[in-house]
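Scroll down for the structure; my scribbles are underneath it.
Every protein chain but one is kept in place in this view of the complex.
Chains: A, B and C, in written order; residue numbering restarts at 1 for each.
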């Protein structure tokens, strides 16, 4: 069962070197209220696991601009020059991960798998140093689970059981990351009564949600 | 885009030694109309991939009773004495697969993965002959994708784009198997117009559905 | 087993549950647990075929054909329930999100090994979801009769039947006793009314640690 907390309380749980999955795609579906609280807390040397580094003034880009990110596993940084600068000068260590592989590695951790075999990246730098395994005549790269301490996600609505639904393309990485945090904190626009979300419509069952923060955005 | 066909047409696609995922759990969510058509067609030596062998008069149990199953990958046979008899006398070759592993192996094939690493089965007969891989200090069994030619699934409703929704616990293996068939045939209670299913509520996007059969059950 | 003994086992296991726990009950004896949840404790029951928030069985004539649990019995859903596919369901289980699972056993041993899915040459029902549950749940409780129908011990030095999982059992609750797996070994924690410590030791093949409070 979840506990309702403030964004500041959520931010206070996150420590230097915490491994933090943060939901969203180019900041759509990003937990902006919680991110702002982490910016306010100033916690540095975070390890972030994100699809993209978003924009300099939106999503996880704000953590980058405030020099709070020490390392990242990310698939796309093209919309954020600041992270590229910090990577080039050695301030941030980055592992670039193909987006589908990133999602499977995060899902693997959340669902108790040690990893998956994927063809994505074969014959590219992504395969370097990794085990290649042949199954039924095809080669695959062994990609291991990405461990995380926290998942910070954004949903549209929670019910009193912690069940979540999302909004359109703001769903993206959020349901996958929701499964993966040892502690999952969901920022939501509203909390409705038990039964306020049809059991058929639930995307993230409440079992994955430890804390809920109300969004300041809506 | 899907094509609407009859159950007999669906059954006619399936040949001896076809590898067929069949949805349902103890026959709840099983595509009974298509199964009945396969019984009528009498096609033998099928390889079935199912959670359970269901009941003798319901679900895939009917294929077993009619001696149409040559081999099976299945997690539970406890409700069907006939399959146990046929296994004991060598008529059916069975690979018993833990249910969670079965779902991941089917999902792997549908999503282009070669396999997954799971801790389930370590130290048991399930691990015999399989590669054990250590990731971050924990051992995992390498479980490879289960290839299938057909997925026969059961949904509550399709729209004209082939999008599917399910009914309560009849959902079970159906959305996973829907992804895995080289040819996926969905038996549905009704087909509604385009827009008749909210894009937020779609469980199986229409891209996975090749054929639709109307159920005789409802 | 007599109804009162089943109830006794269920009630004892229910005392292990904490408010807010997510729980998966195996079929048969383990389901007895649900009838004894202490007041003030709210637990959420999963059934691995794809529902969180299982409610009581429906009244006669109110069964929904699409609403069953993993044993095939008809169920209802409580407010706040959710349905999901089997991969998500086992993602929950294998991913360590279930707080407690209660399962029956053919054999348990003093290393925490469990055998509950086949008897070679006799019964091959398959493991269903049991291997994932025993591997993934945070706490694995075994609910069973202390001895088999012939009166032979089921709590052994070493399981002889094919294992369901290695070293994952936390607690064993039987009609005679409550036994806890510890790093030191299997500790006899409680003896049921009507039995002595000696009765339990006699009915158990495994080496038991007898704590001071039972000496």
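Rule of thumb we're sticking to: a residue touches a chain if its C-beta (ideal position, glycine included) is under 8 Å from a C-beta of that chain, and two chains touch if they have at least 3 such contacts.
Being a predicted model, the structure only gives us computed values, none of them experimental.
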**Prompt:** If you put the missing chain back into the full complex, which of the shown chains would it touch?
**Reply:** A, B
**Message:** Which candidate, A:70, A:119 or A:196, sits in contact with the chain we can't see?
**Reply:** A:119
**Selected from A:65, A:170 or A:214 as touching the chain missing from the view** = A:170
**Options B:82, B:104, B:143 or B:159, residue touching the unrepresented chain** = B:159
**Request:** Mind listing the chain A residues that contact the chain we can't see here?
**Result:** 25-26, 28-29, 51-52, 74-79, 84, 87-88, 94, 96, 98-101, 103-104, 107, 118-126, 166-176, 203
**Asked** For chain B, which residues lie in contact with the unshown chain of the complex?
**Response** 1, 107, 109-113, 159-161, 163, 179, 194-195, 199-200, 202, 205-208
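The rule is short, and it goes like this: only the chains that are shown with their structure count from here on.
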**Prompt:** Which chain's C-alpha centroid is most distant from that of chain A?
**Reply:** C
**Item:** Centre distance in Å when chain B and chain C are each reduced to the mean of their C-alpha atoms
**Value:** 29
**Asked** What is the distance in Å between the mean C-alpha positions of chain A and chain C?
**Response** 35
**Asked** Whole-Å distance, chain A centre to chain B centre, using C-alpha means?
**Response** 32
**Item:** Residues of chain B engaged with two or more neighbouring chains
**Value:** 104, 118-119, 166, 168
**Prompt:** Multi-chain contacts in chain C: which residues touch at least two other chains?
**Reply:** 51, 77, 83-84, 90-91, 93-94, 135-136
